[in-house]
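Every protein chain except one is present and positioned as in the full complex.
Moving on to chain A:
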Amino acid sequence: MTSITDAPQNPLPFNTRSRRTPAGRVIRWLRTNLFASVTSSVISVLLIALLAKAFFSLVLWGYWNAIWIVSGNQTGPCRSIRGLGACWAVIPEKYRFILFGTYPFAEQWRPALACLTFVVLFWVSSRRYWWRKELVAVWAAALVLIGVLMWGGVFGLSYVSQDRWGGLPVTLILATFGLAFGFPLGIVVALGRRSKLPAIRSLCVLYVELIRGVPLISLLFMASVMFPLFLPDGVNIDKLLRAQIAFVLYAGAYLAEVIRGGLQAIPRGQHDAADALGLTYWKKNGLIILPQAIRHVIPPLVNTFIAFFKDTSLVLIIGIFDLLTTAKTSIIDPAWQPFSVEVYVFVGLIYFVFCFAMSRYSRQLETQSRPS
């Protein structure tokens, strides 16, 4: 064919030369990605103008005009530039309270260490190498360690009662314990929902649909107001624990649905083969079906974890001191009241770092599992 032999001579000499120089490459990139057509060019120009303006005012507010430090509670200079510049001085002033709440000041290394343990625990659990039975033992050990650090009362650590806990550790505790107990619950309910036994199946359906049908807030109200009504006289469960129970029930229902999706993806032949080997119901599910099903749904599971982590912030409404509540409380102080935007940005960044790491991880898993 002539076209094949013609091909090398076809492109304009300008293009072939320009492709080699760095400037030429940049121009080529701009032409394909920003100015490919008239519409695209108009959009690009508008967006660049808009971004430049936004960037300029953001730098002006957040950096150029911002005040980074003030002495004591002298927020006069901050007040005078309000609206023009940020008052980041609120962060060094309040960060200990935002992160650890009313935990005894001298002992705050303990919740800090607990948070670090959480992060290490998450990191370990994310490694494929660690996806085995020993992980359960690691989790148990880590959760015990966190309990010891937070409560104290042993190894010479002074006892700190639960109502003094606050900030980031409470958020991490609510999320992690909610997942640690919600996950097995979700597995049992997912299996129950696919069971052949009608009574068990309908109980599981009732549980999942009731929990998923109502807002989380109403569950939390229930935990904080209604729960004491349901207990016998004299039994009094701590508020944090009540919220934790609500979270476990909530996580269980949502995780059950995700796991059920994984169970549905397992081909019938796996069940038949396991039955043919004479495995019991529990052995069949524990050894054959569940390991495959859970691997199938790891990306949506991580997405559920992210949603769940964000949802722990709702305890603000029932007055438990998690990260968001301490942030909101820290600016009740009249001297710092006008600077809530700065505090919310700070706390938002903390949430973002955790969630973004998880969502990156989930995306990475998805690309790994996809056949190339």
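As a working rule, a residue touches a chain if its C-beta (ideal position, glycine included) is under 8 Å from a C-beta of that chain, and two chains touch if they have at least 3 such contacts; residues count from 1.
In this section, contacts and distances are computed from a predicted model.
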{"item": "Omitted chain (choose from \"Lactate utilization protein\", \"ABC transporter permease subunit\", \"Outer membrane protein beta-barrel domain-containing protein\" or \"Carbon monoxide dehydrogenase small chain\") - UniProt protein name", "value": "\"ABC transporter permease subunit\""}
{"item": "Hidden partner chain, touching residue among A:Ile69, A:Leu229 or A:Ala276", "value": "A:Leu229"}
{"item": "Of A:Arg96, A:His271 or A:Lys310, the one touching the omitted chain in the full complex", "value": "A:Lys310"}
{"item": "Per the touch definition above, residue among A:Pro215, A:Pro267 or A:Pro334 touching the missing chain", "value": "A:Pro215"}
{"item": "Touch list for chain A against the chain that is not drawn", "value": "33-34, 36, 40, 43-44, 47-48, 51, 83, 196-200, 203, 210, 213-218, 221-222, 225-226, 228-233, 306, 310-311, 313-314, 316-317, 324, 328, 340-341, 344, 347-348, 351-352, 355-356, 359"}
